[in-house]
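A single protein chain has been omitted; all remaining protein chains appear in their positions.
Going by the order they are written in, the chains are A and B; count residues from 1 in each one.
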Amino acid sequence: MKKWLLVSISLLLMFAAVGCSKSESVNSDGKKTITMWVHISDENEEGKVYKKRVEAFNKNYAPDNIKAKIEFIPRSGNGGGYEDKVNAALTTSTLPDVITLDGPNTAAYAKSGVIAPLDEYVKDQEDLLPSIKQQGTYKDKLYAIGVSESSVGIYYNKRMLQEAGVDLNTLPTVDNPWTWDQFLALCKTLKDKYDKPAIDMQLQSKDEMLTYALTPFVWSADGDIISKDGKKAEGVFNKKPTVEALTFIQTMLKEGYTTRTPVKQAFETEKYPMKFSGVWTVTDMKTNYQKVDYGVIPYPVSPKTKKLVSPSGSWQFAMTQTSENKEWAAKLVDWMTNKDSNVELSRTIAALPVRYSSEKVMAKEFSDQMNVFLKQLKETGHARPVTPAYPQVTRAFQQTIDDISFYDQNKDIQKVLDTHAKEMQSAIDKAN
Amino acid sequence: MRRKFGPLTILEYICLVLLAVLFIFPLFWMVASSMKPEAEIYNDMSNIKAFLPSFHPSDWFVSYKQVLLRFHLLGYIGNSLFYGLCVAVGSIIINGMAGYAFAKLNFSGKKVLFGLLLAILIVPFETILISQFTIIHSIGLVDTRLAVILPALAGAFNIYLFRNFFMAIPKEIIESAKLDGANTWQVFWRIMLPMSKPAVATVGTLAFIGSWNDYIWPLMVLTDKSKFPIQVAITAINSTDPVYTNQVMAVLTISTVPLIIIYIVAQRYILEGIGGSGTGIK
Partner (left out) sequence: MSKIGWKENRSVYTFLRPEERTKNKTRWKENVVAYTFLGPALLLLSMFLVIPSIMSVYYSFTDYYLLTPDMRKFVGLDNFINLFQDPIFLKSLVNTLEFVVWVIPLQIGAALGLALLLNKQRKANTFFKVAYFSPVVMSLVVISVLWLYLLNPNEGIINNVLTYFGISAQPFLTSPKQAIFTIVVVSAWQGAGFQMLIFLAGLQNIPGDVYEAAQLDGINKWQRFMYITLPLLKPTSIFIFITTLIGAFKLLVQPMVMTQGGPVNSTMTVVYYIYQTGFTDRMVGYASSIALLFGTIIGLVTITQRKLVKEDED
């Protein structure tokens, strides 16, 4: 028994030791290898598309003795895991040639010299949607290209709105959006009818979703989180437009039109008539909640400016500074985000395209709901602040929302803004 | 043991059962939720139906089928089992040996080392992740299975646990074994370990669970997906929008069941160890 144990242990350990020492940068068949890490699993639909596109790349460039290798590092919910691995590889100088990174990381990675500018290699930038260029640009250089776009809108339950006496034909469109006041009126009608919150705004999710979905209200009021050059938060964030936008959100809470404690999936199970959510909910509705007949309307806008602004952003491809084959690494980045890759990805998962050329193709194939998102994005998409101190900036913003949602304790929005603007400013000063 | 069924016994049983319900209900919820369509999970949220699978048996395994279609779970489970077993066996031997030294052997620097051991307990693992990776990298183990296993083997907690158990074993037993000509290793292997089955089972189970539930470390040191453990698949399912709760629950059920089985097996071993050793400590 004990001998058997010992033998099996040593076998296990030997087995463990075997299977190391692979991964060389030049292949046995004499081809140059470009290695790429992506943040998802190859067993997801998105991962499968990447895999196919890499195969196509290899086929296309086979005569050039080039081979791209893709490795799948599934991230966890908050980006952990994958980003930890990138950071670890960075400390040991073992980064691959191409990596994926989340939009708001562009500035930090570019500033620290983790990723290299693409301008020299990627010439055709005119086709990219403005929001994508904005997201991937740091100090006037393009460092990264988004894989797909996303957006947020207001999902509404057609039946529940009609039963509350709302004429669906009068609902807003991207060309003709509603002001916050008009939207509040709709919420009132719905709240009076159903005696429940009218909309789940996902205010409870104290994560990136808050920043992503709520900053457009600030932009719509002609405000901003940080200044255009990325150097100032104090005197930008704690200004009147932000106060107006947050007053609107606070009113939604105060009047009970939305709640910090929504019932889970309340919209999907037809308990609440509306939900504030991203494009990805379209897929969810299609697979799991087919019975719900729903539509999508764009963001409500500031009554003063009447300017519609919507969020945008996604993960992107970029090449690393340490890559020895910059030309080919850049080619791979370009390939993974070109029209064909883009169309294929948009068809497979509910993602919005990043190029005008692919947008034209997809607009014909998308459902009505998806087209609302697409039009809103194309005409009004706005990237998140570009700053190396983004993690602290976004957290301060989330904290602001958290604070003002306890409206009885924090009546003075200006004071809350001052506190958090100071936090942002000190983080920005440290990072720059 | 005498058996009497007084009112006290009945009260005791009621107590035990109520507590069992309190501790086990999330498990039931998890399994039940994996056996119904997504929408039903949320509709049932507020009543007792939350703990029952779908009323249509045809729905029961749909999410399992979907998950198995999407992911090559068997390979991941195989990897996780391999890592778990290596870590469990390795921790028992390595920490057992160290625990034995602390409990029964005399050596210089014992007090200092023991203090250091307690200090190690304090280190929050999360803060030294990158440094640990640097070390794995410098000894050239990146992307090997050994990189997953090695750092998980020695643990201050487990050494401490073994030490406490070994201290309870009377000196006379060791001395009589030594008189019979056993060397220190034989004393450890033939007497200390067999007499501390509860500790062995506890450390083994804990090490296995820890290795099974770890996600960040394996992902950090591995790039070859054929070596990934099950947690990587769980995270992939759990973090790609849209998240299907019933599929998440299915994969969680699949990943929790082996742990429960391992615990039940280990549990039997503990009982056997205490009931049937007949060697001094009872």
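FYI, a contact is a pair of C-beta atoms (placed from the backbone, for glycine too) under 8 Å apart; a residue touches a chain by one contact, two chains touch by 3 or more.
Since the model is a prediction, treat every value here as computed from it, not as a measurement.
Listed by label, the shown chains that the missing chain touches in the whole complex are A, B. Residue in contact with the omitted chain (choice from B:52, B:68, B:81 or B:120): B:120.
Looking at B:10, B:74 or B:128, the residue that reaches the missing chain in the full complex is B:128. Listed residues A:108, A:152, A:218 or A:274: the one in touch with the omitted chain is A:108.
One chain is missing from the display, and on chain B it is touched by residues 1, 12, 15-16, 19-20, 22-24, 26-27, 29-30, 45-47, 50, 93-95, 97-98, 100-102, 105-108, 110, 113, 116, 118-124, 126-128, 130-132, 134-135, 150-151, 153-154, 156-157, 159-161, 164-165, 167-168, 184, 188, 198-199, 202, 209, 213, 231, 252, 256, 259-260, 263-264, 267-268, 270-271, 274, 281-282.
Along chain A, the points of touch with the absent chain fall at residues 80, 83-84, 87, 90-91, 108-109, 112-114, 204, 206-207, 259-264, 391-392, 395, 399, 402-403, 406, 427.
Operating definition for what follows: only the chains that are shown with their structure count from here on.
Across the interface of their complex, chain A is touched by residues 37-39, 42-43, 45, 70-72, 82, 85-86, 89-90, 93, 129-130, 133-134, 137-138, 140-146, 149, 189, 215-216, 219-220, 223-225, 227, 232-233, 235-236, 238-242, 244 of chain B.
Against chain B, in their complex, chain A makes its touches with residues 2, 5, 9, 12-13, 15-17, 19-23, 37, 40-44, 46, 71-77, 80-82, 84-85, 87-88, 91-92, 94, 263-265, 268-269, 278, 280-281, 283-284, 287-289.
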